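The complex appears here without one of its protein chains, the remainder shown in place.
What follows is subunit A.
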Amino acid sequence: MTPTLTISRLTKRFGEVEVLKAVSLTLEAGRRAALLGHNGAGKSTLMKIVLGLIPHDGGDITVCGMAPGSPAARARVAYLPENAAFHPALTGEEQLRHYLALRGENPKQAMALLARVGLEKAARRRIGTYSKGMRQRVGLAQTLIGRPRLLVLDEPTSGLDPVSRRDFYDLLDGLAAEGTAILLSSHVLTEVEARTDRILILSGGELVAEGTLADLRARASLPVSLLVRPACGREPSLAAAFPEAVASGDGLLRLSCAQADKLPLLARISALGGDVADLDVIPPSLEDIYSHFSRRDGQ
């Protein structure tokens, strides 16, 4: 089966600045990929090229086998912009009816779509009275029109409360199960961790890492931290046993080691028996892994 989205050696320049450097990726139907990167890394530019809003300078890109931005491609792609905005004078229902008509769908579905994002009670109020989270839901509702083959979501959960975020990812799971490919960008790494199949890290216009979270964790091989709490009065002997440990302010000793040395170190600690009151093992966080890859080019 041909992938929903194929990008090969994509290059984009704004004047002298190269904002995308030979980016390649493919996204198959039903897969969810998260695009991570700090501000200016090229995430929004990449998305706008996929949507056909701006042209690219080099490389190839196809959306459902077609050129991005062509009428046929636009009919198959839905987009949720960062900070979705609508005309404040229209009600949620009227706005959705308009979008349905533009996609050639029956405008009567508007209420059902708004109900799917929990906005049925506010549907007849003007969007000007909506909160940021409610506008985001209108934006989400319009992406559900007409079973899109590719969903492009720019910071989709910004402005949503934690419960709405979970509902939102449940909706995405449903769409992915029906074969929609999803490309989303996010700053909230913990939610991306649980709810996407693949993570893409963009830094300075380059795709610096790509894979599942487990892949990235293994490849980064960041050190593991161990926090040891000495038993009462045993601090000096413990400090002598681990001269490499760093004492933190609250009486804890912080040890750090490579993944491979973790078990031997644990064995050494447990050999001390009663000297140790407690022990915590802290694996590298997603933030640590993200920083590791996105700063590799010296930023």
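Here, contacts are C-beta pairs under 8 Å (C-beta built on N, C-alpha and C of every residue); 3 or more make two chains touch, one makes a residue touch a chain; residues count from 1.
The definition used in the following text is that contacts and distances are computed from a predicted model.
This figure omits one chain of the complex; the name its UniProt record holds, of "Sensor domain-containing diguanylate cyclase", "Monovalent cation/H+ antiporter subunit D", "Alpha-ketoacid dehydrogenase subunit beta" or "ABC transporter permease", is "ABC transporter permease". Looking at A:51, A:144, A:160 or A:226, the residue that reaches the missing chain in the full complex is A:51.
Within the complete assembly, A:101 is the residue of A:67, A:101, A:115 or A:239 that touches the hidden chain. Here one chain is not drawn; of A:46, A:77 or A:160, the residue touching it is A:77. What subunit A contributes to its contact with the hidden chain is residues 48, 51-54, 71, 74-75, 77-79, 81, 83-87, 89-90, 94-95, 97-99, 101-104, 107, 126, 139, 142.
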